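For reference, the structure I am asking about is given below.
For this view, one protein chain was removed and the others were kept in their places.
What follows is chain A.
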Amino acid sequence: MTQQQTAGPPTTGQADLAEEFLDRQTPLNRVRNVLHRYPAVSPALVLLIAVIVFGLLNDRFLRVENLSLITQQVSVVGTLAIAQTLIILTAGIDLSVGAIMILSSMVTAQLAVNNGLPAAMALLVGLLVGLATGALNGLLVTRLKLPPFIVTLGTLNIFIALTLLYSNGATVRGTSMPGLLTWTGTTFPVGPVRISVGVVVMILLYVLIAFILGKTAWGRHVYAVGDDKEAARLAGIAVNKVLMSVYLAAGAVLAVGAWIQIGRTNAASPNGGVDLNLDSITAVVIGGTSLFGGRGSVWGTLLGALIVGVFRNGLSLAGLDVLYQTLAVGVLIILAVSIDQWIRKAKS
């Protein structure tokens, strides 16, 4: 049967009553099929409802300053989540995204401040750090054939240790940095809203990666590899090359994330950033990308990151303890994955 909008008669031979029964269009089934086809619909709905509810709870929530603050709060995790999406689409997972970002930001900041490297050069080296760490993850996954979870659990610790060794645990303050490094933290007015450069950079990354994933052969191969590795190989796709390029691309995105982080926190600190790993995975999962690989989109991830940002911000404006934010995020994750499982049962 082809995708059915109407429960038409079976196309061949005798009436197939069982098939008709399975394909019958209850309203719930129809909703499920729509969600199956457009996975970004459910996170978009959740975001919309959350914004309305929090707006009703506290009238400060919908003020433009607050909304602009939410976007800035989301910019770092939102960028990390792009890298995380790429890797999860290949049925992998990257526990080291936060550690890579922190390492890259520390190297950039230290080179610029302590070694007097020009800011652009320091950023370039930061990008190289991102690419090198991504390459290490990619090589371990493709050559040693280790599960990405194990690889990145290992490199997570390695990169944290390297960061602390390299920086001696010292934070580099934004005030001592050249302007270019903290430029991502500066804001400019768009009508009544103040938008930070970091948010713009993040949005540009989303547009770029969405374009590549949706419109190029490479993007399609990323989905194919995550969907069914063996099928992709038999279809003539160089699976290891695709995986390697995904880890490199993720590393590059994380280096940009490091730049946004420096601007956002107006510092480069070797501590923290570890919980960013889980936040990035949360954004991806809430955004409807399947942890089993092969389905999802970066736009869903952006929605997921915004949902987490809106919940955290809205709950704190509602005067609830920070623990309730964590509680809410936990509930969101379970809900998102249950919905994903339910949607995946559609017509299969």
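Convention: a contact is a pair of C-beta atoms (placed from the backbone, for glycine too) under 8 Å apart; a residue touches a chain by one contact, two chains touch by 3 or more; residues count from 1.
Note that in this section contacts and distances are computed from a predicted model.
Novice: Determine which name in "Carbon-monoxide dehydrogenase medium subunit", "ATPase F0F1", "Outer membrane-stress sensor serine endopeptidase DegS" or "Sugar ABC transporter ATP-binding protein" the UniProt entry assigns to the undisplayed chain of the complex.
Specialist: Its record in UniProt gives the absent chain the protein name "Sugar ABC transporter ATP-binding protein".
Novice: Of the residues A:A232, A:L248 or A:I307, I need the one that contacts the missing chain.
Specialist: Only one of A:A232, A:L248 or A:I307 touches the chain omitted from view, namely A:A232.
Novice: Which is it among A:L28, A:A217 or A:L323 that touches the chain not included here?
Specialist: Answer from the full complex: A:A217 touches the omitted chain.
Novice: On chain A, where is the contact patch with the chain that was removed from view?
Specialist: Touch set of chain A with respect to the missing chain: 1-3, 11-13, 215-218, 220-221, 223-224, 227-228, 230-232, 234-237, 294-295, 346-348.
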